[in-house]
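In this view, the complex is presented without one of its protein chains, the others remaining in place.
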Amino acid sequence: MSGPVTPEPLPGPAGEPPRIALKAGGRPILQVEDISLSFGGLKALDRVNLEIREGEILAIIGPNGAGKTSLLNVISGVYHPQQGRILFEGQDRTRFRPHAVANQGVARTFQNLGLFRAMTVLENLMTGRKKFIRTNFFLQAMFWGPAQKAEIEQRERVEQIIDFLGIEHIRKVPVGTLPYGMQKRVELGRALAAEPKLLLLDEPMAGMNLEEKEDISRFILDANEELGITIALIEHDMGVVMDICDRIVVLDYGSKIADGPPAEIRNHPDVIRAYLGTTDDQPPPASATGDITDRAGRAGGGPIEET
Amino acid sequence: MIYRESGQFASSYAKDMRMFPLLQDRWAFGALLVFAFVVIPLIANDYWLSSILTLFLIYSLSAIGLNILTGFCGQLSLGHAAFMAVGAYASYNFAVRLHTPVLVNFLLAGFVAAAVGLLFGLPSLRIKGFYLAVATLAAQFTIEWVLVSFNWFAGGSMLGAIDTPPMNIMGWDVSSNLDKYLLTLSVVVVLAIVAKNLGRSEVGRSWRAIRDLDVAAEIMGIRLFPYKLLAFMVSSFYAGVAGALYAFCYLGSLEVTAFELAVSFRLLGMIIIGGLGTILGSFLGAGFIVLLPILISQAIVFLHISGASDFLANAELMIFGGLIILFLIVEPYGLARLWQTIKEKLRLWPFPY
Amino acid sequence: MEEFLFFMEVLVSGLLQGFMYSVVALGFVLIIKSSGVFNFAQGSMCLFAALGMVSFWEAGIPFWLAVLLALLMMVVLAVAIERVVLRPLVARPPLILFMATIGLSFFLEGLAQGIWGTQPHGLDIGIPDRPFKGFPIDVSQFELFAAGVAILLVVGLVIFFHRTRIGRALRAVSDDHTAALSVGISLRMIWGVTWALAGMVALVAGILWGTRLGVQYSLTLIVLKALAVLILGGFNSITGAVVGGLIIGGSEKVAEVYLSLYFGLGGIESFFGYLLAMLVLFVRPYGLFGDEIIERV
Partner (left out) sequence: MQATGKTLRVLLALALTAGLMLAAGCEKDPQQSSAEADTGPDVADNEQFIPILIYRTGPFAPGGSGIGGGYEDYLVLLNERDGGINGVKLVFEECETAYNTDRGVECYERLKNKGAKGAPVFHPLSTGITYALIDRATRDKIPIISLGYGRTDASDGTVFPYIFPLITNYWSQNTAKIRYIAQTEGGEDKLKGMKIVNLHLKHPYGQETIPVLNKMAEMYGFEVTHLPVPWPGIDQKSLWLQIKKIKPDWVINRNWGISCTVPLREAARIDFPRNRVLGVWWCGSEEDVVPAGDAATGYVTTNFHGVGKDYPVIQDILEHVYGQMKGNISPTRVGSVFYNRGVIHGIVTTEAIRLAQSKYGNRAIGGTEMQWALENLDITEARLIELGAGGLMAPLKTSWRDHEGGGLVRMQQWDGTKWVPLGGWIKPDAELVHGMIKESSAKYAREKGITPRTKPEDGI
């Protein structure tokens, strides 16, 4: 339907010197202090403490139902914890609504895709640029002057991301019609378009083949290194996690059981126990969570292995 | 090969972001405008102008409004006709009490309707889907009740009816059917373009994001409530202007029953059959719902079966209902999608692949 | 004392009227529960059923046989609707199905009046619409009867859903469509059965209201009250339909009578139920008994 667009030459991100990522030693950008979250009688998070440091790639792992997604939801403001606080860049924002969190510079993707399915790839990415568009309603209604200028400026930025992710050919395709892997990529693009300080990725590689996983891993690393974005991700593929992450946090039954660099986590006894089930006489604390579905199955799905 | 886009390259983002990026579409739009503004006044007779085209345009405008709310923002409403009533009564009151100029009048009618829309949009803070839809019936009945109860709104008329004064726009005496058609057309074209613009800019994207997945929209930094309220307001604004046009350019004298519940349902039917979330669909849907019953009844008159008038009148209802179902089965995404499909075909035509 | 008795009379009449609303709302609930379709044609089905029944009766068929015939007719209609309307639209968005039922309502209204004419018919099922003698407040015998029918209907439906195989299957479907399909429950059959059930409820509602109003086109308008009941009680709850009916029936009568008598604000019944439901929805967005639609992130 739509004609191919030859983009104007754009000033790439290479134009500016890449920010040096302050690895593990950076100052904390987000602090989660002692938070608990429960739904009715179900405790999803139990006094979790966590720090995300500027410039790092942090992985949050754990068996199914460990509270990983709940943790992301608390951080991005979808749920508010019953207890504890969250500091972003040193400021308390425990009770922020999601949009306020987003406007502070936190972007995220979803486990089961959170794309706007009837909108095109371009439009999805443009929603990421929302906070940069400051023209008023009436100018937008005219699509004229500042409104048009703002649209064009943001479009330019979005095109850079489209280039970055290599999705030029599907610019004007409604995302709902794209294959799953491509949708995951678009969703990452939408989060990147928001130019976040902190990027939360909920299983960015779920359901992908090896090649696609490699692509996504590269995007994550590039985003971290070239754009200087701090990243926290949930992932089950231990190989990827061990490869690209600076630090790993392990959750089980809503509690943090380990926190440290990959090498340390790999050999952590609690982690091994959590993943492979009870190897010794210690019974699992079943009272902590009612959700015990698929625990054993999950252990098989995400074994700790080296690639 | 009619709709071939090859060879058309957008050389700048501005060009790529035009309302109609394709040359053929721009031509078609231009031709349509010429047709509506020049050809129709030349060829159409009174019957078409005054009983079909003006009405069609007014309903299209109101349907655009509802489409902004339902098609863009995903909030269902079954009380849209009531906002037309607000617009009609507001424009009458401004005209009779303050003697504001006609166009200002229409604008004010829109704003009053928008304010009322804001009020009835508040429940969308908590209520969603069909629950919201049924709750909007409260708007329909409450507004009707208020307009009937306090005849101040009808200028103290003992009959509860409003009679619109003659219109004059800077020396242009809008009195003939053609004048009224042209005035309506101008207002509708301007507001349709505005709606199209809203659809392709930040506001429209945010609305559609809310429609597609509100949780994700919020996480992208879109505040749901203000945007939903804005959608209610803009939508009611359109309904209000449409109501004012209905009073001034279509009927002249009317009472509140002209905006009864059935009209709200008809409007909803227009946007669903026309195509949710498209401006074109609003027009096509209005055409379907306004014209189809007339077509059927004309066809029945044409058939001239005597002695079965009662049955034929009911057959009209059956055919109308049946056609609605048929269209939904054949093309659930509306006439606008059908048009899209036809364009795809034309792109390849006459080659099969 | 007299004031109090009057208040009680207003309240009791309202509650009894509430049962009449509930019977109509039940038809909606049944269909939403099992197929998720918001069936706007429920009112037209009431008209269709009642008009059919009364026409059979007037043609000289005995009362119970006429009811049975009308019942049969509603089953046939349900099967036809499933085949012609629902099956081709399966898995479409709810709004599309809603619109299709609007189309269906036009069709049924045309069909019913095309076959049986537009003249109103009186319907007297032999229960006098007069108060019992000797009560401190007036309670109509017919309304008590109607309330009894409503309760029987609800009990019957509950037993059906919990005690019969097909009823359990219906509940399974309402809980989880795909799961139900995977254990081999035919969706087509389920839809057919629910629409037939809804048709049956429509017949009961049509007869009760038809006794009151006469059997005529205006029977379709009874859905206007039922919709408010429906959202107040929750779309997919049989209990909700009854409780919602009672709440709306009782409160709107009290509000109408006292606001009108003492403040001159009459005629608010047309929207009172909706405003009340809206307020309740602010606290409970899925009605009093409706299942919350949980959005997972």
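Letters are used for the chains, namely A, B and C, taken in the order the chains are written, and counting of residues starts over at 1 for each.
Please note the rule applied: a residue touches a chain if its C-beta (ideal position, glycine included) is under 8 Å from a C-beta of that chain, and two chains touch if they have at least 3 such contacts.
Note that the structure is predicted; figures quoted are calculated from it, not measured.
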Contact list for the unshown chain, restricted to visible chains: B, C
Residue among C:T164, C:S186 or C:S218 that touches the chain left out of view: C:S218
Option from B:V96, B:L119 or B:L346 whose C-beta touches the chain left out: B:V96
Hidden partner interface residues of subunit C, rising order: 6, 9-10, 13-14, 17, 109-110, 113, 117-124, 129-131, 138, 140, 209, 212-218, 221-222, 224-225, 252-253, 256-257, 260-261, 266-270
Chain not shown, touching residues in subunit B: 45-48, 50-52, 55, 96, 141, 144-145, 148-149, 151, 154-161, 163-166, 175, 250-258, 262, 290-295, 297-302, 307, 309-310, 313-314, 316-317, 326-327, 330-331, 338, 341-342, 345
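We take it that only the chains that are shown with their structure count from here on.
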Identity of the chain that, by mean CA position, is farthest from subunit A: C
Most central chain, Cα average position: B
Intercentroid distance (Cα basis), subunit C paired with subunit B, Å: 32
Residues of subunit B touching at least two other chains: 215
Where subunit A touches two or more other chains, by residue: 78, 110, 114
Of all residues in subunit C, those that touch subunit B in their complex: 38, 84-85, 88-89, 92-96, 98-100, 102-111, 113-114, 117-118, 224, 227-228, 230-231, 235, 265, 267-268, 270-271, 274-275, 277-278, 281-282, 285-287, 290, 293, 295, 297
Subunit B contact footprint on subunit A (complex, rising order): 1-6, 8, 76-78, 97-99, 101-103, 107-108, 110, 114-119, 123, 126-128, 130-131, 133, 135, 137, 140-143, 147-148, 150-152, 155-156, 159, 190, 194
Partner subunit C, residues of subunit B touching it in the complex: 76, 123, 125-131, 134-135, 137-138, 140-142, 144-145, 148-149, 215, 261, 265, 268-269, 272-273, 276, 310-311, 314-325, 328-329, 332
